[in-house]
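Heads up, one of the protein chains got dropped from this complex, but the rest are sitting where they should.
Then we have subunit A:
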Amino acid sequence: MEQYEPDRLSPAQVAAVRRSFASGRAALTRRTLLRASAGGALAAGGLAALTGCGIPAAGKTQGAVTSDDHSAEERTVSFSNWPEYVDVDDSGKHRPTLEAFTKRTGIAVKYTEDVNDNNEFFGKIKPQLAAGQSTGRDLIVLTDWLAARLIRLGWVQKLDPSHLPHAYANLSAQFRAPDWDPGRAYSYPWQGVFTVLAYNKKALDGIEVTSVSDLLDNGRLKGRVGFLSEMRDSIGMTLLDMGKDPAKVTADDYDAATARLQKAVDRGQIRRFTGNDYTSDLAKGDLAACVAWGGDIVQLQADNPDIDYVIPDSGYMMSTDNLLVPNKARHRTNAERLIDYYYELEPAAELAAYVNYVTPVDGVKPYLAKIDKDAANNPLIVPDKATAARAHAFRALSQKEETAYEGKFAKLTGA
């Protein structure tokens, strides 16, 4: 405001200005007003405000992270999950496993499907968590790398093992010790996610696809190959194909993998880097083959017999979507009871039969077989020992690495 100096104007000018504002219709046109307000905004913002801003360090949350637990007096838990990630009955109105939980424990579940994308959801909850405020959510489901970031930033609460007897006992061995949360102190998997190669037999027209190399190098697939916009899945599969272990990835390995993908991008081999929307492209045949998520493929196969998948000999990437209790959640104990409930074999089997992702619960197979025999025998839902042994995970990245790697990957995808 110091930019405006009324004393510079002569009295007559001031009078004229006032007159024009008050009565002179012509003076107050849209154009002058826009000009004036834009000028004013720039002048106001220009100096003082610029320096005033700044984004505080995200990690250092003020105040206690574990707010008072109101679980005992408020029998409720609010649970944010991804769309179509919990069982729904045929009428589409009831969620059987969640309702059974409420019936047994008296804890009402406020279930919201508001996680559509890890990055977007992070953008949504970041302001509250960074300011040490409640997000209004007691339980959220996030993919490994984002769960790791929240743990690294200290934005999620430690879970009380005494409330999680089933979870502790039944968690599959392959998910027990991720390097970003050893011993599962903060998180438990909701479902596991296979990353495999999927193809549309009709669109392939006899071309054989068994490895990432086939996707990248076979000229007949030009412009009909898809990769995932999840950096760890796309780069991880490429690294495996190159004989490198994503769990020990170095900067050089990473650059080699991106260079390899870049070549395919430059040649026009790769059509797109997609999120979940590859499923429609694959079903239509616009994508002949792509890197894909197992659960999607199980669902696609049910509608379209042309869709099939292959696990490359070099192995595959396995990630999990994890249950986390954010800071300042009001109902931590209720949330822990919900986590534990889904590690009981029957609810876990019901859930697995519906969502078709990898169940993280050991011993579900016989219960699942009672509901759906095919699902119980599908290695994409209940992986056998040999398949489980070929799973790989991306190493936990430091914040600096994450920024650098995501930046390089974004360049690759054109943005």
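Everything that follows uses one rule, which is that a residue touches a chain if its C-beta (ideal position, glycine included) is under 8 Å from a C-beta of that chain, and two chains touch if they have at least 3 such contacts; residues count from 1.
Here, contacts and distances are computed from a predicted model.
Just go with whichever of "ABC-type multidrug transport system, ATPase component", "CidA/LrgA family holin-like protein", "3-hydroxyacyl-ACP dehydratase" or "ABC transporter permease" UniProt uses as the name of the absent chain.
"ABC transporter permease"
From the list A:74, A:99 or A:120, pick the residue that touches the absent chain.
Answering carefully, the residue with contact to the hidden chain is A:120.
Would you indicate which residue among A:57, A:173 or A:386 is in contact with the undisplayed chain?
A:57
In the whole complex, not just what's shown, which of A:184, A:272 or A:365 touches the removed chain?
Result: among the candidates, A:272 touches the missing chain.
Quick one: say which of A:281, A:321, A:336 or A:350 touches the chain that got left out.
A:281
Name, in rising order, the residues on subunit A that touch the hidden chain in the full complex.
Residues 1, 4, 6, 11-12, 14-15, 18, 21-23, 28, 33, 37, 40-41, 44-45, 49-59, 119-120, 122-123, 152-153, 222-224, 265, 268, 270-273, 277, 280-281, 284-286, 399-400, 403, 406-407, 410, 412-415 of subunit A touch the chain absent from view.
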